[in-house]
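Here it is: the structure, laid out below.
All protein chains but one are shown at their positions in the complex.
Take a look at subunit A:
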Amino acid sequence: MNLSIFGKSLFIPSDVIAAWVFTIIMGGIVLISIFKYKKLPVIWEFMRTTNHRKIGTLYILFGFIFFLRAGIDALFIRSQLAVPNNDFWVFQFQKYNEVFTTHGTMMIFFAATPMLLGLMNIAVPLQIGARDLAFPFLNAVGFWLFFTGGMLFNIAFFLNSAPAIGWTGYAPLSTSLFTPGVGSDFYVFSLQISGLGTIFTALNLIVTIVRLRAPGMKFTRMPLFTWATLITAFLILVAFTVLAIGLYLLMFDRMFGTKFFHGPDGDPVYWQHLFWIFGHPEVYILALPAFGIFSDIISTFSKKRVFGYPAMVLSIVLIGFLSFMVWVHHMFTVGLGPVTNTIFAITTMQLPYQLGLKYLIGYLQCEVV
């Protein structure tokens, strides 16, 4: 749609205009109901809170809102792909590329990760008998950094400059040579900001679990969700730091003319290494807490102790460790050579072995009530 503003003609896709209109209408409705039901003090309270349960609620709430947005993106993708040679609304070419990029990025960074962080925030202090996380203020800072990153990423769409580089942001497509627009900058900065928040929260959780356990709550008695959280926090600490480094290098490539990921001296494969050293542990950052949840729920409702507790803890630790040794299986097509590929095929096969053992032990818990 062409808008003329101040005598200049400006092209804006109709989905962005629809989003503006929708946001204004919904914003109005929300604003009115906030005043009508006098909820302003509640919002003010949540904005300033350092309470772990309230921050956890915020994490889950905004994780869910971002999840809805990413889910709508998925519906657009499916509608465009429903039949061959389809022309659904505006979702062709660049728009389509933007939609699958935002879908992937939002689901991983702004929906799945924060929802689990929220649950950790709520449950871990309760499970180990701590009053709050070790650094409540840092916890709030971590959440608001995540919130800022998520908002920045969403604002890109409202300004019609969403990134279109895939959620993996592969160089050299993501360098300024091939995507000179601000879209990819939104990707770099929003991930950088929210990643920093995630690192803070991970540090916080580690310190909490190590230092603030109630008397008698030994490591050998800790619930498995807390164990999973501890290992996940270590994974986040390493993986997100590597991602931050990759994003910094990409930022320098994009803004300051360095050539880490392209040109004769740089190599786009460096980006892939950095990204997947983050990306594969990320899988387990999402999976390990879920395993912990299964274990705790199943053992509680079958009124039994966790079967093979030491083995369970050991496999969580081993899965966490092995998750750093398999990243090349995302890069088998890159031509790192037969030896590298074979070695990483072996380490990759090791990992499900651990996983399988853990699952089987988990199933045996059912044999109870």
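As a working rule, a residue touches a chain if its C-beta (ideal position, glycine included) is under 8 Å from a C-beta of that chain, and two chains touch if they have at least 3 such contacts; residues count from 1.
Keep in mind that, in the parts below, contacts and distances are computed from a predicted model.
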- Task: Leaving aside the chains on screen, match the unshown one to its UniProt name from "Cytochrome c oxidase subunit 2", "ABC transporter permease subunit", "Phosphoenolpyruvate-protein phosphotransferase" or "PadR family transcriptional regulator".
- Result: "Cytochrome c oxidase subunit 2"
- Item | Per the touch definition above, residue among A:94, A:148 or A:258 touching the missing chain | A:94
- Query: In the full complex, which of A:90, A:173, A:206 or A:319 touches the chain missing from this view?
  - Reply: A:173
- Task: For the chain that got dropped from the picture, name the residues of subunit A it touches.
- Result: 93-94, 97, 164-166, 170, 172-173, 178, 262-264, 267-269, 301-305, 307-308, 311, 332-339, 341-342, 345-346, 349, 352-353, 356-357, 359-361, 363-364, 366-369
